[in-house]
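Complex shown without one protein chain; remaining protein chains in place.
Note that the chains take the letters A, B and C in the order they are written out, and that residue 1 is the start of every chain.
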Amino acid sequence: MRSFAPVLTVVGAIMVIWYGAAVALNSSWAYDKAKRADVTLSFSEMVADTMAQKKPLLPAPHQVVAEIYKTTVLKKITSKRSLIWHGWVTLSATLLGFAMGTGFGILLAVGIVHSRAMDMSVMPWVITSQTIPILAVAPMIIVVLNAVGISGLLPKAFISMYLSFFPVVVGMVKGLRSPDAMQMDQMRTWSATQSTMLWKLRLPSSMPYLFPSLKIAMAASLVGAIVGELPTGAVAGLGARLLAGSYYGQTIQIWSALISAAVLAATLVALIGLIQNITLKRMGMLR
Amino acid sequence: MSKEVIIETKGLDLTFETNDGPVHALKDINLTVEKGDFISFIGPSGCGKTTLLRVIADLETPTGGTVSVNGVSAHEARMARAYGYVFQAAGLYPWRTIGGNIKLPLEIMGYSKDGQEERVSKVLELVELAGFEQKFPWQLSGGMQQRASIARALAFDADILLMDEPFGALDEIVRDHLNEQLLALWARTHKTICFVTHSIPEAVFLSTKIVVMSPRPGRIADVIESTLPKERPLEIRDSKEFIEIAHRVRDGLIEGHSNG
Amino acid sequence: MSWIIGALLFWAAMWLLNVQLSKRPQTRALSLLVPLIFGVTLLVLWEGMVRGFQISPILLPPPSAISVRFANSLPILWVDFVQTFVKGAMSGYIIGCGSAFLMAIAVNRSPFLQRGLLPVGNFVAALPIVGMAPILVMWFGFDWQSKAAVVVVMVFFPMLVNTVEGLKASDHMQRDLMQTYGASYWQGLMKLSLPAAMPFIFNGLKICSTLALIGAIVAEFFGSPIKGMGFRISTEVGRLSLDMVWAEITVAALAGSAFYGVVALIEKRVTFWHPSQRG
Partner (left out) sequence: MNRLLTTALAGVLALGTSVAHAADDVSLQLKWVTQAQFAGYYVALDKGFYSDEDLNVTIKPGGPDIAPAQVIAGGGADVVLDWMPSALASREKGLDLVNIAQPFKTSGMMLTCRKDAGISSPADFAGKTLGVWFFGNEYPFLSWMNKLGLKTDGSDGGVTVLKQGFNVDPILQGQAACVSTMTYNEYWQIIDAGLTADDLVVFKYEDQGVATLEDGMYVLGENLKDAAFKDKMVRFVRASMKGWKWAEANPDEAAGIVLDNDASGAQTEEHQKRMMREISKLTSGSNGALDPADFQRTVDSLMSGGSDPVITKQPVGAWTHEISDAALN
């Protein structure tokens, strides 16, 4: 309970600010409308109006919640209007991209740790790669992949991978180098091969570094999937919901897609946290 | 003719509330420290010797009894900067030079710039670190770092020096050397020193009074007044007198343990 | 075909050269030269593949065409750079990181707020903030202010979480020491907490430096005046001037890397004492 009270307080404060901002931002439209209809609004009427506009500048929280409820619980999962369906589309690209990014990141890190040439030449470019605005490249990636006959889930997953491999490389290079000189020397006294050292020492000791990186990678991967859905047109997925919502000024839809994406991200990150706890406990790295 | 009382505790009690229930750390501690004393607290780990030092320093608040330092409460004494404190580890700031670290308390206490420089060079000489002012802590050995942290505690005008196992992590040779230096320093500065240790020879070699503590709950088992002279070369540790006092301390420790 | 084989051979040769170079004792020049050779190799490989496979310049222009376009379009690139990087990204970065820093200091005094804000902050930091871009463009207009706003929102929480984490980084003993000096809260903050937090703060600043430019560019996709890197990229893709698009991407990569480099350099200066920097 001790840890819930502060969180609830902060969330409560955000809600209050949100409602206040909704009234403030939406009021001008309410007054505008009233002026054109030649009626004067009392304050309470104005507030009521700001809470119930169809396309508000900032929808009130309960409008978003109602929209999410309507598009998750009340719609069949297979329906194209179901947020769960769209969430699934995004999730599948996210997970595929995450898996590819993690695999690629770990391979790259292993290479960097074992080869000085790779360490010196590749590492600076890994950092540079993240300064390229991926959204700018995303449509081109998709078109180029299309040209070689890859379409659908994979192009989005590639963008996810592009964003998610970076934290994994950085974390794993640190982790694979974390065994200290004594532990390495110990291995050498047993004349262990490079690969034995990797499997028996480097990889196990990198676990505490791997999981925090995975959390960041997962969040980045979700951003990648959503970004990948933005320019490829409003086909399906949370990104497409965002885009279509923006295109038709459906702010409530934008916010509900955003919040769902946030919940998805939080769930995925929490899941990794859970796996982290179990793994590290088994390995005796967690008290 | 009685000497001035510097630290006095009456019926001191401290219970920590932990997740596993209350832990009785200190029980009914009555202690008097007089001016110029060198007091050692000795006992097995968990006997509350560090806690007692922290209560005197107002880093912990007792749940019962009173502490007075320099005739005022421990809190007032801390605010009046009545003591210097040396921790188990040197705890120097890595981003400050040795000189900068020693200046730290002076800056906080608002000493003038010139005064700061003067004191830094004075205390660095006291701990034999002159010339290391511009070095960073991580460029020094462990023993040198600990000496710098003692210098930091000496830099301002406090008559009391509280030391919590300051040499615990050092090897014996360095430790012997620092013990000698500490005695010389004490003789020169006439400070009152409270010193926590778990080494019997160290306690006997340094102290005028040895407080033997026993665990669960932490309490005073015995107080032994040292009969050794003020001038103590290292060889004194081979003297009969020294061995006798050490025996008494050991007996006190064993007795306290079996009673506990 | 000869282009492809040539490029692959060049790749192999340069890689061998790099392997040899990296075995030498490490010097400053060498640690710049090796990645540079690798970068050039990538470009040559790219050029060779584009020419060898005769990839349409509408899909992927060769680096030579991009560099020609780059050299010929400096004034436009400069205008876009100022609009997006200087006005959008930098102002957003400064405002966002600055306010997050102040917020962290405010929160630092209250353990209650810390316990409440950190989980929420972590949650929001994991949010696809990019999705807020259309909303913020709607609120703050189409000029650079809305781009700065997107950047502010993007960098705020990573910076906040890192700074709060950092302010807790000083160890118990050091805080006790401050207590024994009877130091005030502000003295403790200035002399202990802030210096000890610097590695974390710079970690946040580095993360945010890559986020800032991406945020500013992405926001321009949702409405902008007719200048800016994001505007140019999206418009020129529509006009099939892919060489111009890649020229802008080059600017973005250069600016982003330089920005990151500057922050890393300042970090080296400020946190010289940290084990990771002593190396």
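In the analysis below, a contact is a pair of C-beta atoms (placed from the backbone, for glycine too) under 8 Å apart; a residue touches a chain by one contact, two chains touch by 3 or more.
Since the model is a prediction, treat every value here as computed from it, not as a measurement.
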item	value
Contacts of the hidden chain among displayed chains	A, C
Residue touching the undisplayed chain, where the options are C:Phe85, C:Phe101, C:Phe156 or C:Phe221	C:Phe221
Residue among A:Thr102, A:Ser205, A:Gln253 or A:Gln276 that touches the chain left out of view	A:Gln253
Contacts of chain C with the absent chain, listed as residue ranges	56-59, 134, 137-138, 141-142, 220-226, 231, 234-235, 237-241
Chain A residues that touch the omitted chain in the full complex	29, 32-33, 36, 55, 78-82, 85-86, 138-140, 143-144, 146-147, 151, 230-236, 240-241, 243-250, 253
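As a convention for this text, only the chains that are shown with their structure count from here on.
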item	value
Centre distance in Å when chain A and chain C are each reduced to the mean of their C-alpha atoms	18
Centroid distance [mean C-alpha coordinates] between chain C and chain B, Å	50
Whole-Å gap separating chain A and chain B, where each centre is the average of the chain's CA atoms	53
Junction residues of chain A - those touching two or more other chains	none
Multi-chain contact residues (two or more partners), chain C	none
Chain C-touching residues of chain A, taken from the complex the two chains share	3, 5-11, 14, 25, 57-58, 115-117, 119-125, 127-128, 130-137, 139-140, 143-144, 147, 215, 219, 222-223, 226-227, 230-231, 239, 242, 246, 251, 254-255, 257-258, 261-262, 265-266, 269
In the complex, chain C residues that touch chain A	15, 18-19, 21-23, 30-31, 34-35, 37-39, 42, 59-60, 112-117, 119-120, 123-128, 130-132, 134-135, 138-139, 210, 213-214, 217-218, 221-222, 229-230, 233-234, 237, 242, 245, 248-249, 252-253, 255-257, 259-260
Chain C - residues contacting chain B, complex	171, 173-174, 176-183, 187, 191-192, 195-196, 198, 271-274, 278
